[in-house]
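Left out: one protein chain. Kept in place: all the others.
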């Protein structure tokens, strides 16, 4: 193995650049050449390749987004397109590939491996919805950004004795909502994986004001329902002042947290070692603070399990 | 004069607490007693008063919101309600009042002055829409929060070569949009006080991508139109990927910036000195970095002038 | 059990307030009364107790430091002083105590348990130097603060092609240095638990500049040696421009991170449940993301094991 490629795929996430950096620096340490593939699998097929030196990635560790860019490219599900990709890699002497991204990235990495190019996938998505890893790159940063925003919103909620329903990211996965909800001291956390009782939430909020609380907070995962709709539901059972707030895309950006940088670095470093060992078709994850691997095939059958104990802990801190 | 009251009114703004602190500490320095009036003019009429010591306000300088709370209270426009307020103040031996807030606050302060309680108004609103002051308490913090969010949004915009239309606060006043737009390197800034040309904006964005720019940014004051609607207008003239984002209430909160703390402190300190001089019916503002005063009556006729040179500067940095 | 006490001991750490909040809210949920013991064990002996309601702790989750204050109190090692403490608790009807702090806290908690007051210890220290827990309250926040500062320092290092030796906290434990070093992309990480080779570090830095790197960074745990001395050692082997920087006490403060708030909440909640189960003399820790317990006695024989794999990963990203 002389030359490896690296690409980012799917929605960007803080820490992707830190992972690219770790891959590049580790590979260079071992005497490999590193090629950045721009615009994900689209760029792979188009041959949009740039060489990466250790100096090119020096300042990337602290930057959000992905400097290799990302792009949607459903065409890569087709076998002939995959073959074109493998040809491009061979043409440029790229022996192996590391893919950072979400669900779709793993399909691509597996396809390349089957076509003879060992490829390894890293979990890069703010949603934390990948099986067999306790942690995806970007998750902690997204939680940080959401929590910081809610800390600000609480200032104005308290000044006016208001309830805020804050919509955080998570279409099918409530991990951001649960972690941010607990970290923000939410009165209620509402996620797609669990049913909820609007009336009971309204009662909790009313009780809070009655007891002298100066604000109310509901953290709502976007996959549940529209925040404005939820507010209207809530107001059927309580006459408090309420506002809905959608945090939106800023949750995807920003300089990555310590956790995201460290884990991205560990996994990027580990992935290169897997390739050096001649392995492919593997998904890297974090387990008890250490990188681990699973066959990508297993991932497709696996199911991410959120830390639902957070809901219980939060419930056990209310009055009723 | 032995005892002064202080209240916050209207929407909360970062730096209000710093102003309360400055008022309290300055008044205590001069041997006065200080009374915090909670919930704005509503609390004034209800007699919701708490004593404030220098130690009570020690940690408030860094906190967003207003620890004295605020409340809407249109009833204070009625003369009999104003009289009840003045009676409450007399009953509690409060000789003068400092009011921090927006437009409505000045009406209240003037009413109290006419009823024999010297009162002074401080500009506390993130919108910066008060005449005769170059600066309102909270404006810089709101701009900071919006800019920080846009810096994050730019990460994801760039990773995906997207255009973002970011809605910032400002119903009738484009000051936040202009300042944040320039500070964020926006391709276009759209405010209520000026007409705009959607087609031209779309051309600029298209040209940007054609020249190698990896993202586009439009900063839109909320008073202009809905961000989603603006996006749809824009997409009539360009086929780029675009998203709308409403930053929302977090712009009202957060620890105040240096500028907001310093100016809030200067104006709070100055306001106490005005009362010590037996003055009332005055609005404090900042002019060339120094506190100044105008008759509140003049404010009602005055008109805030935004720094529209920012639009020209921003235009002069585009290519066409 | 009707009433429990809570105190913070030793150096303050971000997340202590979040833990106090979780303890109070969980205890109140279970119908208990909660007493805040101010100034650590000193206040316990002096009887400096305040009642805590759910509303008292509402806003504490986002605040650094400890609102119950902390104090050094070596006198609590004496048996007669411990007895006085236990008497105070009994006098005030306090049946059990939760102690948040470092090493000394556990000795105190054990002493109280032996005197019949079930007590449980929570790991509250930025240093992460407690055995049998992968995580102490405040560690992630301290790393965040150090990393943010180094991100700023890198701006100026790069502008002037300088090497910075940044001293971070950690007298006997290199955990902050290792995690921050990796997260900051340090050229070298120097900790008390490992030997180091100044000459080799100087060679790495010189090689970096020769290859086009625009700055150099050494992260140094304070326990190793003075940063200025280290710089002078380094300059014996290289003629680059170098500066030493001691980050200092700010690493102890600031609003806690998501991780610190979530873990403090989980552990605080868990500790109350231990007391409800009639247990005492236990140390709560985190293991694989979940709260666990060990006998405090075991802690005294245990030894914290840092994640030294971080050093290897960092080494494996250099060129030699």
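Chains here go by letter, A, B and C, matching the order in which they are written, and residues are numbered from 1 within each.
Just so we're on the same page, a contact is a pair of C-beta atoms (placed from the backbone, for glycine too) under 8 Å apart; a residue touches a chain by one contact, two chains touch by 3 or more.
Model, not experiment: these values are computed from the prediction.
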Q: List the displayed chains that the omitted chain touches in the full complex.
A: B, C
Q | Which of C:71, C:115 or C:225 contacts the chain that the document leaves out | A | C:71
Q: Among B:61, B:130 or B:247, choose the residue that contacts the chain missing from this document, as touch is defined above.
A: B:61
Q: With the full complex in mind, choose from B:3, B:266 or B:279 the residue touching the hidden chain.
A: B:266
Q | Residue, one of B:80, B:301 or B:316, that touches the chain absent here | A | B:316
**Q.** Those residues of chain B which, in the complete complex, touch the missing chain
**A.** 21-22, 25-26, 28-29, 53-55, 58-59, 61-62, 134, 140, 143-144, 147, 151, 154, 158, 179-180, 182-185, 211-215, 255, 257-259, 261-262, 265-266, 269, 288-290, 307, 309-310, 313, 316-319
Q: Name, in rising order, the residues on chain C that touch the hidden chain in the full complex.
A: 8, 11-12, 14, 63-66, 69-71, 145, 149-156, 158-161, 164, 214, 243, 245-254
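In this text, only the chains that are shown with their structure count from here on.
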Q: Please work out the Cα centroid separation of chain B and chain C, and write it as a whole number of Å.
A: 38
(Q) Centroid of chain A to centroid of chain C, CA atoms only: how many Å? (A) 27
Q. Which parts of chain C, given as residue numbers and ranges, touch two or more other chains?
A. none
